[in-house]
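Have a look at this one.
The complex appears here without one of its protein chains, the remainder shown in place.
We call the chains A, B, C, D and E, going by the order they appear; numbering starts again at 1 in every chain.
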Amino acid sequence: MLGLAHNDSFSHGIHPPEMKDETSHLSIRRFPFAPLLIVPLSQHLGKPAVPVVRAGQEIVRGQVIAEADGFVSVNMHAPASGIVKKIALAPGIGGNMLESVYIEPYPASSQEVQDGEPCDLDTASADDIIGAIQRAGIVGLGGAAFPTHVKLKPPEGKRLDTLIINGVECEPYLTTDHRVMLEQTADIFNGIRYLLKATGAAESLIAIEGNKSDAARKLHDECPSDLPVSIRVCPVKYPQGAEKMVIRSLLKREIPSGGLPADVGAICVNVATTAEIGRLLPRGHGIQERVITIGGPGVKRKGNYRIPVGTTVRFALEEAGAAKDISRVFLGGPMMGPSVSNLDIPITKGTSGITAFTTVQINEATGHQKIYPCIHCARCVEACPLFLNPSQLGILAKNEEYDRMVEDYHLMDCFECGACSYVCPSHIPLVQYFRLSKKMIRKLGAAQ
Amino acid sequence: MNVPGQQPQTSAWSMYRAIVGIGAFCALVIVVVFQSTAARIRDNQERFLAAAIADVLPETRTTVAVGLAEDGRLVPTTETLALPVFLAYDEAEQLAGAVLTAMGMGYQDNIRVLYAYSFEQNAIVGFKILESKETPGLGDRVEIEPHFIANFEALDASLSVDGSALANPIVTVKQGEKTDPWQIDGITGATITSEALGNILNNSASEWVPVLERDAGTIERGDRSNGQ
Amino acid sequence: MSGQNQVLEIGSSPHVTSGASVDVIMRNVFFALLPVCVFAVFAFGIAAALTLTTATLTCVVTEHVICRLNRKPTTVGDWSVAITGLLYGLTLPPDLPLWMVAVGAIFAVAVGKALFGGLGCNAFNPALVGRAFLQAAFPQAMTHWSLPFAADRFSELPGSILAFPFAEPVYDAVTAATPLARMKFEAIQAENPDLLWGLTSGSVGETCGALILLGGAYLVARNMMNWRIPVSIMLTVSLITWVFMQIDPAVYPRPAFMLFSGGLMLGAVFMATDMVASPITNAGCWVYGMLIGGLVVVIRFWGGMPEGVMYAILLANAVSPHIDFLIQPRVFGTGRGAG
Amino acid sequence: MSIAVLTLAALSFLFASLLVLAHRKLHVDEDPRIDAAHQMLPGTNCGACGFPGCLGLAEAMVSGSALPGKCTVMNEDEREDVAQFLGVDAGAEEKVVARLACAGGTNVARNRARYEGLESCRAATLVAGGGKACFWGCLGLGDCEVVCDLDAIYMDDHNLPVVIEDACTACGDCVDACPKDLFSLHPVSHHLWVACKNLEKGDAVLADCEVACDACGKCAVDAPAGVISMVDNLPVIDYSRNHNVRKAIERCPTGAIVWFEKDKGPVAGRAAPKVIRQRSRQSSPT
Amino acid sequence: MSDASHWSIFLNAALVNNFVLAYFLGICPFFGVSSKLETAVRMGAAVSFVMLVASVCAFLINLLLDAVNAPYLRIISYILVISSTVQLVEMLMKKISPTTFRAMGIYLPLITTNCAILGLALFQTNRGYGFTQSVVYSLGAGIGFALALVLMAGVREKLELNEVPDLVKGTAAALVVAGILSMGFMGFAGLGR
Partner (left out) sequence: MASKEVTSTDEFVKGLWRDNPVFIQVLGMCPALAVSNTALNALAMGLATTFVLLMSGLSVSLLRNFIPREARIVCYICIIATFVTSVDYLIMALSLELHRALGAFIALIVVNCLILGRAEAFASKHKPGRALLDGLGMGVGFTLALLFIGVVREILGSGSLFGVAVFPDGFQTWTVMVLPSGGFFAMALWLLIVNRIKQKQAAAAKTVEVTS
């Protein structure tokens, strides 16, 4: 790769099969509007938005239907022109019921997007841009769905020197970021300009895994010369895309335990998020659709789709031609994606993909699932990118020794990447143990 | 019991009374017990020793405990040494040999042995383990293994020409490899214990045999002060 | 309508795994031991074959019976008990009475493993617990060695091996001394090639260093064994031995002799590496190996017995929880390099 | 002989003096209860309690972090005495028991997805809510049963926990354990009880669970005013009023509101459908 | 009269004839206090210290008893001296440094009634050790005791988290571990000869 800076990587980590070949060459296609769209008012971390429409009200695509409630909250925009059927409970990804706006799109509508107030890069101040991002309803599209504008304001006393654009996309099956980098190159650079201005960072690095060399080349070739951007190609390794790992690989800095990227002067934004910023802000639009990969062996017409927020998983799978007997469906990739119990849940801004397996296929993928006791093989220790001791954590979790997990073994640092469960020959559901333990610890903490 | 929660302040007097009183009384009891059993215990010990000596040197009828005087001479002694040495006399009141106690590190812990030295043969002629923690079935085979016991029919301990040291050091060799009378035929599987015994005997004999050979004859029969 | 007639299945992420499995690992260890076993039979004849079979079968049956007694599904299928049995068999003298082989095997599995909770819970290496028990229970029999490559090894059995249960074995006349015993008690060192190719006497499976190393290399190549432990043990032993050899070559043997004599190879490659009872971090494994190596040298040079690998590993097993506690991975974002 | 006695007397005198002196000069004030409790312990200092000696246990007991039962040496009576001294006593109040706000066993409630993973309600809840069609309902994996040290909870044939009221001491462990917050502690006199937490309404609810509350509001109407009010599609009983109104359960079309009868457990009203006992709805989603 | 070298006395007391694992001395606290590593470490330190004190005291008292020719008072004087000394040390510690007392002092009463201490005093007399030999012996014994205790605690903490069958949990498991450890310590036999 001439002219591209190759980067070394973090230690540990794993190499699951990438499974990206089937969709990485497929360009992004538009997805049809479902007959019913369900827009949950809580699609991100932070406070849910407050609805500003009523049942029966007609709405136009792009119109604000719910407003941010406080700083850690963003606007919600109508994904389609149509009519508000009701505002009621709808199932969410956690199996829980969320207050949501049910929208029936007009089938005949041209689905023009309503323009908002644009944010001009040259004239806007940093705070203007941050406000515009919040108004545009932008949250992290890399998976965590954390309101982006919040990240852009570093805590008091911290200075950001580097903006990292995360185009790693290390999860198997997913190719959305790859396609975005190929097809929205200009938007990305535009977004970087906004972000650099908003954060005051001096330079920007784009991190890309070695298996997306075409994207790296394209970004490299088309990079405007006035932009302080360099492209870094990282070795293919999971979880290269995690914030802590990207920053470690690119900057050789370790985010302190319990700390934020800002503690090491960096900020990490996903490429798709950046592209959306670059695309939406000049026009004053809000997010009402996103790019997702619909894939997995249970899907016939795999691909990368620009899909309206609020489309149900069921509709998406039907359109993509899912097999009759799909049994495990999860949102995102197989390493971190939560599995869904109900196909009627809507796709939200944080959904980066839908992956579906049939029973046979999932059994193949997970191998024989007989759970043995931990044999201390240390594979998990060798896999954990955060240098935790999942073996001991798992044993402690089983014994419900939550205090020791936190105090002696840094449980709270675990970001649930799943590397440990992936390699464990005893098939111990380590990540599930850790999630449960964290929840119990929070509950105990709250009780005190 | 006393009522919990309140701490009665004990007077110094009552503490003294209790501790000193009980202490003195206990000492009294112990002394009484000691006095009343002393004779039997002495008797027991003597019988034990006599039996052991008879074991290693059957001719023995009477013994004299001996020790080293300040000037290095062999003299009769009344003290109980940690490793006592006796001169043994037979029926005819003739010097039949010497019986010595020796101690040294074995496989596990110290081994204490009693052995007999014959002035006539210039050899060790009897041997008995008094105390050992050697492994039953391994180390303790030195007491039962016939070929090992056979070593002590006459284990050469003759002195060098000038009489100051053993002519040949006593050594333990591998089982079946004994060629010389001063060698101990070891026990396979208990090599360590066998070797330890060789060392113990060698050390003790090197120290005592020259003295015994020099002075044993000088001990007067009348010196048998403690009459055993 | 897709997916409609199908009950969905939900589970925690990750939804894919590497496919590694305990039984596969264990099976591979078992296979890695087979060349050693074949050589053992070649060198010691049917006696070795009988010893190995008895050891393995007794272990497997014991585990099965204990699972039954506890009303739990049998865990024989995970192959770990087969390894325990095979390794245990490989550490025994070739003419040990079979009834003793069985007693030790029962002890190894019942006390060394099941009592602690079975696979993954044993604090000590079960195979070595079994051997240590035998060593302490029947020290004579456990220090009695027959000659390798005896002419009649495929036609005749040593009389001792078929001793009536609970009866004292009666040994045939020929006995051999192991290289270590000859070193300790006669100061004779065996030649390197003899040790490497297993031409000496000793326990069933300890004599051929080359095949043990081969099996170990296979496991290391398949990432089923932590190579740091054997390497650390061997380095430590070689280093200390070399230093002492410089001081007094008449008393202290060559490093190569130390490495390939006695159970060191088998112990270092297959027994110290039992992950259940060894530390979990790599740094910990280095320390653990050094500890074993140090103890081996101390016991061999200055202790009462010619061999000390078994004791060294058992003692190090007891230390490994402390190593795990003291040497923990440096968590990302703590200490150096963070912030 | 007299020397011996004198020696020991002298020795004991010496140490007695030291002890007396030490007690005078070195005395340190501590909670007298520790000392008293220490005295009541056997003084074996065997360490079997896990504390370093009897004093350790005494301190722990006084500070409340351990109970006399820790001591393996004392017998029952002695333990009882210590407990009495430490004054751990429960007054005689009305019996309180744990009540379950769900009736959706596998015979009546549907599972939307099959859960695979740790056999625990708390763990399952984290995986898309656990797979039960009713988000609020009992997952039936029995965390409450496991956590109840007194064995006061067992899982019935339809994987629904049942509280044995006589055995329940209202320790609240199950309340903490249930990830769906289905347990709460109530005096046994609270006969009227809503055994459902589903916040949805209408027939859609019944597709998921036959005994769910469909928010028809009949119970609220039948009860005296103010005793039952409908909040978020569920009846809420105001136990501060006279709630002894069995009538309220009679017209409930699903049996979601029940009457706890001594020794019989929850009894549904006449209008409630007879629940099919045998069939499991687990594997037959609609 | 013993001419054993200090080094061999030390090794013998600490490893070869470990007080707990070979001589069965101080078994009760060994099982009682070995379930937690932290306690075990502190108890080990406290025992080592008291052994040292007891050894010195016993040596002196023995001189006295020899002088008055009353060996039959040995047991009672030893135990009197040891228990009083320990009690004094305890009170002194409480007064001078309450923090040290918190950390270590609470183990002292437990140690008074520990056979290992009296055993040490009697053994050193029986073997006829001189003053420095006695001190070395007590150090070896103390360190050996602490070592056994700490190893035991490590294994027991590990077992605590395992699925040890109910039948075995507790003392039975501890006994088996002690048995295996004791077999392991047999490897040291013959050291320091």
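Everything below uses one rule, namely that a residue touches a chain if its C-beta (ideal position, glycine included) is under 8 Å from a C-beta of that chain, and two chains touch if they have at least 3 such contacts.
Here the structure is a predicted model, which means the values were calculated and not measured.
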Here the chain that is not shown touches B, C, D, E
The one of C:V38, C:A136, C:L239 or C:A283 in touch with the missing chain is C:A136
Touching the hidden chain, out of E:S34, E:N62, E:Q87 or E:N162, is E:Q87
Across the whole complex, the chain not displayed is touched by chain E residues 21-28, 31-32, 72-73, 75-76, 79-80, 83-84, 87, 109, 112-115, 117-119, 122-123, 126, 166-168, 171-172, 175-176, 178-180, 182-183, 186
Missing-chain contacts on chain B, rising order, are 1-2, 8, 10, 14-15, 17-19, 22-23, 26, 29-30, 33-34, 37, 40-41, 44-45, 48, 131, 135-138
Those residues of chain D that touch the unshown chain are 12, 15-16, 19, 23, 39, 41-46, 48, 72-75, 77-78, 80-81
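Here, only the chains that are shown with their structure count from here on.
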Chains in contact with chain B and also with chain E, listed by label, are C, D
Most remote chain w.r.t. Chain A, using mean C-alpha positions, is B
Chain centres from averaged Cα atoms put chain C and chain E apart, in whole Å, by 33
Distance in whole angstrom between the CA centres of chain A and chain E is 61
Chain D to chain E, mean C-alpha position gap in Å, rounds to 45
Expected list for chain A, residues touching two or more other chains, is 338-342, 373, 429, 432, 435
Touching at least 2 other chains, the residues of chain D are 4, 7-8, 11-12, 15, 19, 23, 112-113, 116-118, 123, 126-128, 131
Here the pairs of chains that touch are A-C, A-D, A-E, B-C, B-D, B-E, C-D, C-E, D-E
Given the complex, residues on chain C that touch chain D span 7-12
Per the touch rule, the chain C residues reaching chain E in their complex are 70, 111-112, 114-118, 120-121, 123-124, 129, 132-133, 135-136, 295, 298-299, 302-305, 308, 310-312, 314-315, 318-319, 321-322, 325
Seen from chain E, its contact residues with chain C in the complex are 37, 150-152, 154-155, 157-159, 162-165, 168, 173, 176-177, 180-181, 183-193
